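Left out: one protein chain. Kept in place: all the others.
Residue numbering begins at 1 within each chain, and the chains themselves are lettered A and B in the order written.
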Amino acid sequence: MRAFILKRLLLLFPTLLGIVALVFLMIHLVPGDPAQVMLGERASAKTLEALRQQLGLDQPLHIQFAKYVGDLVQGDLGRSIKSREKISRELLDRFPATMELTLVAMLFALVLGLAAGVLSATRRGTLLDYLGMTASLAGVSMPIFWLGLMMIVVMSMVLGLFPVSGRLSAHTVLPHASGFYLLDSLLAFDLRAFADVLWHLVLPGLTLGTVPAAVIARMTRSSMLEVLKEDYIRTAWAKGLSERAVVFRHALKNAFIPILTVISLQFGYLLGGAVITETIFAWPGVGRWLLLAVNARDFRAVQGGVLLVATTFVLVNLVADLLYAWLDPRIKYEAEEA
Amino acid sequence: MLPRLVMFLVLVLAFGCGQQQSSTLVFGRGGDSVGLDPALETDGESFKVCDNIYETLVTFKPENTEVVPGLAESWTVSKDRMTYTFQLRKGVKFHDGTDFEASDVVFSLARQFKPDHPFHEVEGAYQYWNSMSMSDIVKDVRGIDLHTVAIDLKRPNAPFLSNLAMNFCAIVSPEAVSKYGADYPRHPVGTGPFRFVRWIKDDRVTLERNDTYWGTGPAIERLIFKSIPENMARLIALRQGEIDGMDNLVPDFVADIEAHSDLKLLSQAGMNVGYLAMNNDRPPFDNVKVRRALNHAINKKSLVDNLYQGLAIPAVNPIPPTLWGYHDGIEGYAYEPAVARQLLAEAGFPNGFETTLWAMPVPRPYMPQPLKIAQAIQADLKAVGVNAKIVSFEWGTYLDKVSRGQHDMALLGWTGDNGDPDNFLYVLLDKSATAHPANNIAFYRSDPLHGLLLKAQHEVDIEIRTDLYKQAQEIVHRDAPWVPLVHASQTAAFRKHVSGFALHPTGSKWFHGVSIDAR
Partner (left out) sequence: MQTDVSYLASVPGGSSLFWRRLKRNRLALVGGGILTFFLLTAAGAPLLAPADPLVQDLYHRLSPPSYEHPFGTDDFGRDVLSRVIYGSRISLRIGVVAVLIALVVGSSIGLVAGYWGGKIDQVLMRIMDLLLAFPSILLAIGIVAVLGPGLENAMLAIGTVAVPQYARLVRGSVLTIREQEYVAAARALGAGDVRIVLYAVLPNCLTPLIVQSTLGLATAILDAAGLSFLGLGAQPPLPEWGAMLNGGRELVLSAPWVLTFPGLAIFLNVLAFNLLGDGLRDALDPRS
């Protein structure tokens, strides 16, 4: 097991390096001179040169790359053109907001998706199955921005049940500790704030999590159906085990591996979909910041944001892979033999 | 640290009892401030907050642009009108506890023009100072004694006292600027009725009552400026009570607000102008026929009727009719697409041309929905053969880029700062305002205009000045560097329980007279 973990961790570095390289190359794909694009035609030669030097564009490519990696290791992602703040600082300020939303959406997707999938698989062919699969097919085809807007119309405006935007009511005061408001409010023993934060998380979380819920539901169903056909399940039935025992202790556990693949892939979807969701709900996270950076043609900022999100995704996949090994003994043995 | 902690605990406990809510006012706006150093910024969102943190030597009356004492109790002007001496108020303290003295006035102003001042070279330029050519007007600022300050001018300047009431002349704390340096715009310290507490970027700016304020303190305990860029979301927030007030209303929403009895609408003729600037440095906009053609191509009445829902009037001149000096004898370019096409053909573009039309994505007082205006204009232009691609950037970037002249055509506007036509014409259309960062984004240079405007600045007699400005407007009309679009009404909406707020022609949002009635 340890060898497997080590091997997997070692694989991390070339992947990260590759991501860094790709993100680094981004600025060189800009048609024309990036400095000119950022500053415009009226910029004096002096300011253009200064920016080029600051971006390191006047050096040969490999030296630029070395400098980029060097800066990265020190946590220096450059400065944002529009706000003049350190990009790393801005990302750090906004990262908890995105992560909190993503995790809540993932939780929702897991609970709903697994439940629906299991239900469909165990009640195959019934109305419940049919409904479940239709719903998940609809979910997978749903444009997330349409869903978000419809949610706002129905839930916020017509029914007045949920707030339209933001993480907190303007009246709520939270000490800025971790940035994860759910955690911060608990640490401050402020249940009212906790409720407020949760209330604001509902609509964006539902919006973001619907598509992954549908995907997970579908995968769960098909994976469960596979497993339920196996001999050992029939043996379990024959032994007289309760449905709950058969389904959860035996079937689901073994069906989980392909589901895990889907879950970790869906995390990628969540991180990307956060851009749209954050825009609709005015959520002060990395996604919305990234969009503003794109609109500002602030390439350094875009690089920083993409790098952060991609790295997060890679780390999540790593965790998923490790979970694999824990769940599926065969992988462990394969890795150890290798 | 400890007093803060205690204060926080008290707040939390009190909040837990649900009482603090009534003394917090949340104001929703469409964009975040760019920075909070009043001398560095030029946008309304920054000034909105600065209005409540800082004060100026003189200020305006709540209902008009008449100058009244601010941080200066009284002043005298020398016979040659080149020296202004101010007697400063005593016993005023900055939010960081330091005393307000003459040296603070000197610091706040001198840093903007003295090249050897330690804080002259900062990230970003002193845009207002530069675009108003204050360095050509102000010779020196000197502290005479602890509470007396004198400002020497290079030439007599009629709007000078009014200019001192503008945000960029606000008095900042030198200790704070020294302490924070380039980071100062995130840590503002002034003498105003509210003190700065916290700024969560793209979310909210929190201010608190200044308990050591020299005048009558504000009735509200906490003032929060919340950024909600989505117009609909902002309206819903107001309706649900999440925010207590908002500005830059989308005209389509006005009917909705008036229909709700728990909301009240404030509206006033605006001292502003919304315009389409054509970059005169770029062909084909260097050809006056083309510029005039576009003036004929755009249906301003339709914009006013449909996209402003009547909350505006079509513009003919760069200054609004509410301003003295307005030339009502000028007839605007009529909406005549046929004439437009003909002019374009005469200019050598019988089949039109391709170009870009820039618009900002945030609501402004003169234009609540610039992207929509842009699309309507795009259609009008297409009808005469001009194919314009719409380009947009985030607000701060937009301002930066248009000031560098990266556009072909751009939508922008201006709210008057001091009730003087000079504030419009000189800042926006004089040739001196084309230097980076330019406020004259049409990059229009006219020597005759320049002469007239300078003369009007020197003059004292308002009738002579009026005549000069009328001549100026005639020149601008002939040269048509812009398509002046509208003068929009200023609007704001509040929940019924908020009282004491008044719209000011300059767009300043002062909250120290505002109170919240018990819910």
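In this text, contacts are C-beta pairs under 8 Å (C-beta built on N, C-alpha and C of every residue); 3 or more make two chains touch, one makes a residue touch a chain.
Keep in mind that what you see is a predicted model, and the values were worked out from it rather than measured.
When the whole complex is considered, the residue among A:P143, A:G160 or A:P175 that touches the unshown chain is A:P143. The chain omitted from view is touched by exactly one of B:E175, B:D252 or B:E336, namely B:D252. In the complete assembly, the contact with the undisplayed chain comes from A:L290, out of A:A105, A:L290 or A:A325.
Checked against the hidden chain, the listed residues B:N163, B:T191 or B:S392 yield one contact partner: B:S392. Against the chain not displayed here, chain A makes contact via residues 15, 18-19, 22-23, 26-27, 29-31, 137-138, 140-146, 149-150, 152-153, 157, 268-273, 275-276, 279-280, 290-291, 293-295, 297, 299, 302, 306, 309-310, 313-314, 317. Residues of chain B in touch with the missing chain: 230-232, 250, 252, 256, 299, 302-303, 305-307, 361, 369, 371-372, 374-376, 378-379, 382, 389-390, 392.
One rule holds for everything that comes next: only the chains that are shown with their structure count from here on.
We define each chain's centre as the mean of its Cα atoms; on that basis chain A and chain B are separated by 40 Å. By the touch rule above, chain B contacts chain A in their complex via residues 8, 11-12, 15-16, 20-21, 24, 26, 34, 123-124, 182, 198, 200-204, 224, 226-230, 232-233, 236-237, 240, 242-243, 361, 392-394, 396-397, 400-401, 404-406, 436. Here chain A touches chain B in the complex through residues 39-43, 81-85, 90, 93, 152, 156-157, 160, 163-167, 169-171, 173, 175-176, 188, 190, 192, 280, 282, 284, 288-289, 292, 295-298, going by the rule given at the top.
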